[in-house]
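Notes follow once the structure below has been shown.
Here we show just some of the chains, and they stay where they sit in the whole.
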Amino acid sequence: MADRHDEVRIRVRYPEVDRMGVAHHASHFTWFEVGRTEFMRQRGVPYARVEEGGIFLPVIEATCSYVSPARYDDVIRVLTTVSEVRGARVTFSYQIESENKGGLLAKGNTTHAVVGRDGHPRRLPAFLRELAD
Amino acid sequence: MADRHDEVRIRVRYPEVDRMGVAHHASHFTWFEVGRTEFMRQRGVPYARVEEGGIFLPVIEATCSYVSPARYDDVIRVLTTVSEVRGARVTFSYQIESENKGGLLAKGNTTHAVVGRDGHPRRLPAFLRELAD
């Protein structure tokens, strides 16, 4: 099972921060997605090309635990892993860390179905199974 | 020339507000779009159905002047007009007003091309010309 990590650095944008002065909790799901995009690119299967090939990975479950706030202009690191591949589903796990101060900011998961252009379930392509190796 | 106004009420959402405590300037373009969507629905041409018919209205120019800030949980009103129809282009004009306190918060325009599913320009459909009447 997966213990391969990849990371991407992101700088927190002004509109991602709310009036409490910290990144809004929905922003983390966008950062997870940036992490997932880079993870797949580094594994040789850019998600844009996956979709062009008629395979889509809609999110069927998403969860995030918030440990410490991110602020405007902070640099964060998203570490992405494939934590489970089962049936026609794949689960990615994420950790968001602070680049400046170190320490965990948030962690979470997204579970994805595998569907074709028609929205119907598809068998998990080999390249997705291999992401977990 | 158009002087027909339609309006829609919107409550400012938490993530639309930035760390200055006021609505981020990009939010207004989303509110303009809500105004435009309701304007077209009230005119009998819901934009979702326009796109299903193979006509798309990508924005080619957008502008906004910000007069007074909107805050979380404020109720605003977007007033939408078609201000110009020329060639294969249509321009919508917007005013955003405060429901609670009255007064203008922002005004702006969006100009749209008319294209088909292939991205190529299309003649302006009659229903769009009539929006300006």
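For clarity, chains are labelled A and B in written order, and residue numbers in each chain start from 1.
We take it that contacts are C-beta pairs under 8 Å (C-beta built on N, C-alpha and C of every residue); 3 or more make two chains touch, one makes a residue touch a chain.
It should be emphasised that the depicted structure is a prediction, and the values quoted were computed from it without experimental measurement.
Student: In this structure file, how many copies does the full complex comprise, given 2 in place?
Tutor: If we count every copy in the full complex rather than just the 2 shown, we get 4.
The rule we apply is simple: only the chains that are shown with their structure count from here on.
Student: On a C-alpha centroid basis, what's the spacing between chain A and chain B, in Å?
Tutor: 33
Student: What does chain A use to touch chain B in their complex?
Tutor: Interface residues on the chain A side: 14-15, 17-21, 24, 26, 72.
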